[in-house]
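Every protein chain but one is kept in place in this view of the complex.
Per-chain residue numbering starts at 1, and chain names A and B are given in the order in which the chains are listed.
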Amino acid sequence: MHLELVKRPEVSRVMMVGSPVLAVGLTVIFAAIVFALQGKDPLAGVYYFFLEPLTSSWSIEQLIVKATPLVIIALGLAVCFLSNNWNIGAEGQLTVGAITGSMLPVLVPEFASPATLPLMVLMGALGGALFAAVPAILKTRFGTNEILTSLMLVYASGLFLDWLVRGPWRDPKGFNFPITIAFNDAAIPSTIPIGPLYLNLSAFVALVLVAVLAVTLGRTLKGFEIRVLGQSPRAGAFAGFSARRMTLFAFMVSGALAGIAGILTVASEIGKLQPVISPGYGFTAIIVAFLGRLNPVGILIAGLVIALSYLGGEAIQTTMQMSSKVATVVQGMLLFFVLACDTLILYRVRLVGRAPKEPARA
Amino acid sequence: MLEAIILTVITAATPLLLAAIGELVVERSGVLNLGVEGMMVMGAVCGFAGTLTFGTPFAGIIAGALAGMAVSLLFGFATLTLVANQVASGLALTLFGLGLAGLIGEGFVGTPGLKLPALFIPGLTDLPVVGRILFGQDVLVYLSFALVAGVSWFLFRTRAGLVLRAVGDNHGSAHALGYSVVKVRYLAVLFGGACAGLGGAYLSIAYTPLWVESMTAGRGWIALALVVFASWRPGRLVVGAYLFGAVTILQLHAQPLGLGVPSQFLSMLPYLATVVVLVLISGNRRATRFNTPACLGTPFVPDR
Partner (left out) sequence: MKKLLLLAGTALAVALGATAASAQDKTKACFIYVGPIGDFGWSYQHDQGRLAIEAAFGDKVETAYLENVSEGPDAERAIERLARDGCDIIFTTSFGFMDPTIKVAKKYPDVKFEHATGFKTAENVGIYNSRFYEGRYIIGQMAAKVSKAGMAGYIVSFPIPEVVMGINAFMLGAQSVNPDFKVKIVWVNSWFDPGKEADAAKALFDQGADIMVQHTDSTAPLQIAEERGLKGFGQASDMIKFAPNAQMTSIVDDWSAYYVGRVQAVMDGTWKPENKWGGLADKGLMMAPYTNVPEDVAKAAAETEAKIASGEFHPFTGPIFDQDGKERYAAGVVAPDGDLLGMNWYVKGVDDKLPQ
């Protein structure tokens, strides 16, 4: 007996909605089993993991804060992945963007004007883009595989930041601890009340970027070029598109967005530079990009789902004394189920008995 | 001194080599499994648990390999049977593995392990300079080289290896010729899981006989990068793993010399060296493209 996939004649609209629901349903069941195995009340566990984060305006705000950088980075990664460029170094581009973006408030703290924050974001984008250009250029010039180069540069950038905040950029009044001076108020994004929620400016930046990318990818020639080159570089060449230029373009867009995410996170959440500025956003965003099917709106939803799983994970830790490992396991299961159930959109699954020996029809 | 450095490099390189040789076979079959870290850490905890439960590190080796295979099967089911996205599934596997390993290992924190004994052949191991390097290693070190040789032979000298490469290069044609693409890929993924599990087990029973959460500390990612470094050729994997290991160890040796270079820059060296060397040797682009599995990362559904 084995499972067999039968391609649907067309994309199943029902399953577009149904598959995530099914996935969440399966995760709930398996999560309940895991909670029960830990000797905890499975129902309460399910409530705290999946629903509690949605029950207060505070946790919804936190959800959005957590999703914001993930969505911004994943948007850029989608451009890379769609055009068949394997950028897995977004974490490093985020780090460099945070560093270049912080140059203003750290090195020129007197400069506090309404232009400060936009300039910081611009410099962050520039830094991220230039850093991402390194693997792109190595790929187009020397044929060096970008998976390796982009990943290795993550480690290098992290160590560079470490040196920076312990050495030259250290706050002279910080008792020699590894932190820079605190950003001035002009460098910190403001929060905007929307109904009962107070949302950080970054969240709106993310929304705007989702819209921009959705239009670019779906409605413009550039979007078409990205897809064609991703699916078939040869066809793209016939259409007059250059795969090399696309590699550089995709990497720099993706680096710029990671850089923006980096500087926005640092400015709005930390308010200074320090050795650790990201809990692996650049890597998590890879999951977000694929979970969102490389579609900007899908990425927005996926970012919120992933953020929910982090908040839910914390909720079961604090309220039910389950360890963070349980949360990680459930998170992994959620991802597996969502990814696997996506298959149902394009395929029907059939359980086949032991008899594939029917006369060939094809 | 040189002997001492080489000995240290061997222990640093072996877990990378073990995990990478498995991933190389997986990728040659056209599957990109980014979950090496998750499989390794499962190998580490189960290797440790197996060692303590049965009182011998050899049981740990087997347990580690089996654990790696078990979680790789999850990945296989998602990506091969259900054609889920490989990159995202691999990352999910990493998360899942790190979490599960932490849970399994909760009871082993703070317990000393047993160390895998090194080979000792009177006469040979005592030889000056080369004795301990060649004849004084533990079984996993020899196994890592045997696996490299075996995989090399298998991929390029056997029919089954040819089929595996064909599946990775053009799954459509391989299927048309009557080979079961999915079955071949399942076997490759399982082999990759076993090797990653061995690499993890090496950490917890040979490198540092102890268990602590997330003790793989990112080595699965390095192993992944090394497969790319090697351009999917087993022989070059040895070069990559030992280069990375050697630079890591040399920078540790360089630090106490008081060069005045900040340690962060020295710690960057292994990563940067790998990039630089890859750039230098990837000048031959045709050879690189020739060796890259064309179907890497693309799902396959047999149409019937």
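One rule holds in what follows: a contact is a pair of C-beta atoms (placed from the backbone, for glycine too) under 8 Å apart; a residue touches a chain by one contact, two chains touch by 3 or more.
Remember, it's a predicted structure, so these values are computed and weren't measured experimentally.
Between the chain not shown and the residues B:144, B:248 or B:282, the one that touches is B:248. Screening A:278, A:295, A:309 or A:331 for touch with the missing chain picks out A:278.
For the chain left out of this panel, the touching residue among B:122, B:178 or B:256 is B:256. Note on the undisplayed chain: of the listed residues B:138, B:169 or B:213, the one touching it is B:213.
Here one chain is not drawn; of A:104, A:159, A:288 or A:345, the residue touching it is A:159. Taking the complete complex into account, residues 44, 47, 51-52, 54-55, 58, 62, 65-66, 69, 159, 162-163, 166-168, 175-178, 182, 265, 269-272, 274-280, 310-311, 314-315, 317-319, 321, 323-325 of subunit A touch the chain not shown.
Summarising the interface, subunit B meets the missing chain with residues 1, 4-5, 7-8, 11-12, 15, 102, 105-106, 109-112, 115, 203, 207-210, 212-215, 217, 219, 248-249, 252-253, 255-256, 258, 260, 262-264, 267.
Here is the rule we go by: only the chains that are shown with their structure count from here on.
Residue ranges of subunit B in contact with subunit A, taken from their complex: 34, 74, 77-78, 81-85, 87-89, 91-93, 95-100, 102-103, 106, 213, 221, 224-225, 228-229, 231, 262, 264-265, 267-268, 271-272, 274-275, 278-279, 282-283, 285, 288-289, 292, 301, 303-304. Taken in their complex, subunit A has these residues touching subunit B: 2-3, 5, 7, 81, 88, 138, 142-145, 147-149, 151-153, 155-156, 159-160, 162-163, 166-167, 283, 286-287, 289-291, 323-333, 335-336, 339-340, 342-343, 347, 349, 361-362.
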